[in-house]
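Dropping a structure here in structure tokens format, bear with me for questions.
The complex appears here minus one protein chain, its other protein chains still in place.
This part shows subunit A:
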Amino acid sequence: MKETAFVSKDQNRAKTRNLVVIGILGLLIVIAFMISMNTGFIRLTPLEVIRTLFGYGTEKQQLILFEFRLPRIVISVLVGMGLAVSGCVLQGISRNALADPGILGINAGAGLAVMLYISFFPTTTTVPVFFLPVLAFSGAGITAIIIYSLAYKRNEGISPMRLILTGVAIAAGISSVMIVLTLRLSPENYQFLATWLAGSIWGSNWKFVLALLPWILVLIPFVFSKARVLNVFNLGDLTATGLGASIEKERRVLLAAAVGLAGASVSISGGIGFVGLIGPHLARQLVGSRHQYLIPAAALSGGLLVLIADTMGRWILQPSEIPAGIVVAVIGAPYFLYLLSRLKD
């Protein structure tokens, strides 16, 4: 683990360096954004993209860009940010390098809630979009509570490994319930749900952006404002209590924020796993483990990751699309395995 920023004597230089890194990540998102704009069945040159963005494009270009590609790209970035920050918080509060809303089963809980809704009210056009994140949040919240209480042991508290194992098992249980539900669906609904579950950015529509945006805009700054608390958590529960942090209360509040971020993201994107794992780890490699830098860096790398995955998914097997969730899992699972092999118990 390179915790250069943490131990560096020259705080100021580390600060500048980290800000530069975060700036570069932002720049990369802009570049990926431009590339993603160009990727798809109908190609547009970068110049055309810029022209259209400023309102000088043809009507067709406007339609493609504003109605199809742009919302999708925005959603990819937002979802990536939400999941990565959620993972970052979960890793922070549990001091568990392998924590991720997908692996812990929180995404599965959110997915189940959405799916229950869709299978009982099958006409997806009438689903009030703003309701979806709320629904997903409650599903994710219930699951999180179940997992937390099952993994809790009175004398030992929560051990990281047991937490993850419990999450894996709960996720397995939930997915079996989901399988039961999918078989009841008509083929059209099934195809839709299967694509959604595989983590495709399906709501390529401004309405979904609006549904997701408030959650991201409120919760990420909130988590950011708690960066100091998260830093204290890193030192261990005893030290944190010694420093005057009211551990359990802060932990619950942060956990709720993480669940909210994951739930809202999943309700729009479907099952994208591993972003919450890779984003923070990547960020930690780049800017060290202080949450003031870690959270923005994680958010940006998460956004970048999902954006790239979605773009690649559109590009690899043209003209058909691979859901972003599958692309992320193919990158993420090996990374998880790598982390697992380095982790000591």
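Structure notes:
Basically, contacts are C-beta pairs under 8 Å (C-beta built on N, C-alpha and C of every residue); 3 or more make two chains touch, one makes a residue touch a chain; residues count from 1.
Simple rule for what comes next: contacts and distances are computed from a predicted model.
Missing chain, UniProt protein name: "Ferrichrome ABC transporter permease", from among "ABC-2 type transport system ATP-binding protein", "NADH-quinone oxidoreductase subunit K", "Menaquinol:cytochrome c reductase cytochrome b subunit" or "Ferrichrome ABC transporter permease".
Considering A:57, A:71, A:87 or A:273, the position touching the chain not shown turns out to be A:273 (whole complex).
Screening A:30, A:47 or A:180 against the full complex identifies A:180 as the residue touching the chain left out.
Contact with the undisplayed chain is limited, among A:169, A:218 or A:235, to A:169. When the missing chain is restored to the complex, the residue among A:19, A:63, A:145 or A:330 that touches it is A:330. Residue-level contact of subunit A with the missing chain is found at 98, 103, 150, 153, 161-162, 164-166, 168-170, 172-173, 176-177, 179-180, 182-184, 187, 190-191, 194-195, 198, 273-274, 317, 320, 322-323, 325-326, 329-330, 333-334, 336-337, 340-345.
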